[in-house]
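Only one protein chain is missing from this complex, and each of the others stays in its spot.
Here is chain A:
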Amino acid sequence: MTLFHFGNCVALAYIPYFIVYKCSGLSEYSAFWKCVQAGTAYLFTQLCKMMILATFFPTSEGGVNHLDIMGEFMKSTIDLGDLIGFYFIMNSISAKGELKFLVAGVGWATAELIMTRVVPMWVGARGTEFDWKYIQLSLESNVNLVQHISTAALVWLWSRHDLNKSVQPIVVTLLALSSYKPLVVEILIHAAGLGSWTLLLAKSFFTFGVGFVALQLYVGLQGTLNHYTK
């Protein structure tokens, strides 16, 4: 619409990241460059994923409204590479446990935000044409932040040897769920015919659910840790 609208969208998309960075203690540990490292790792992972996609998977030939479950499934499977990326980041960053996955999550999400949201917003939201989709895009990026932090937390939990064996399957299931989220979304769009707002709502419910369970597991682990240290 106007530069003002663009400003609105950018504020909506970026300020939560800033708040999280400032208030989660990342800034106190001056983890800025660590976050940049995590972002670089994001770029590298995406590049690898793209190479694999381009090399091994044929392009889908279906129309716009055609639901290509197999193709989407393949893509989501490649998204498992993200988890490896997270694992790699957390292995290479030297930080205290909880900070580790915050750095990975925030860095990763910020890199994604910059890579995938800036250009569409710049081109779209600044135009004369008004569309709610840029506000939705910004809100979705907030949801993605939660998503990435919880994924990072889950990967971190999974890599812990002191994790209770009984919760291991839950962690793996949640990881798989967050990886295959695009597939679920795609199916939802086609099966339930969700509008853009309801879809956003569904995504955020899903993400907050995963996030909450991850938090619970993390707190549980921390509890046992504290127990040992005590």
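Please note the rule applied: a contact is a pair of C-beta atoms (placed from the backbone, for glycine too) under 8 Å apart; a residue touches a chain by one contact, two chains touch by 3 or more; residues count from 1.
Simple rule for what comes next: contacts and distances are computed from a predicted model.
The complex includes a chain that is not drawn, and of the options "Tubulin epsilon and delta complex protein 1 domain-containing protein", "Proteasome subunit beta", "Ubiquinone biosynthesis O-methyltransferase, mitochondrial" or "Nicalin" the UniProt name matching it is "Nicalin". Within the complete assembly, A:23 is the residue of A:23, A:51, A:69 or A:115 that touches the hidden chain. Taking the complete complex into account, residues 1-5, 7-8, 11-12, 15-16, 19-20, 23-24, 122-124, 126-131, 135, 142, 212, 215-216, 219-220, 222-223 of chain A touch the chain not shown.
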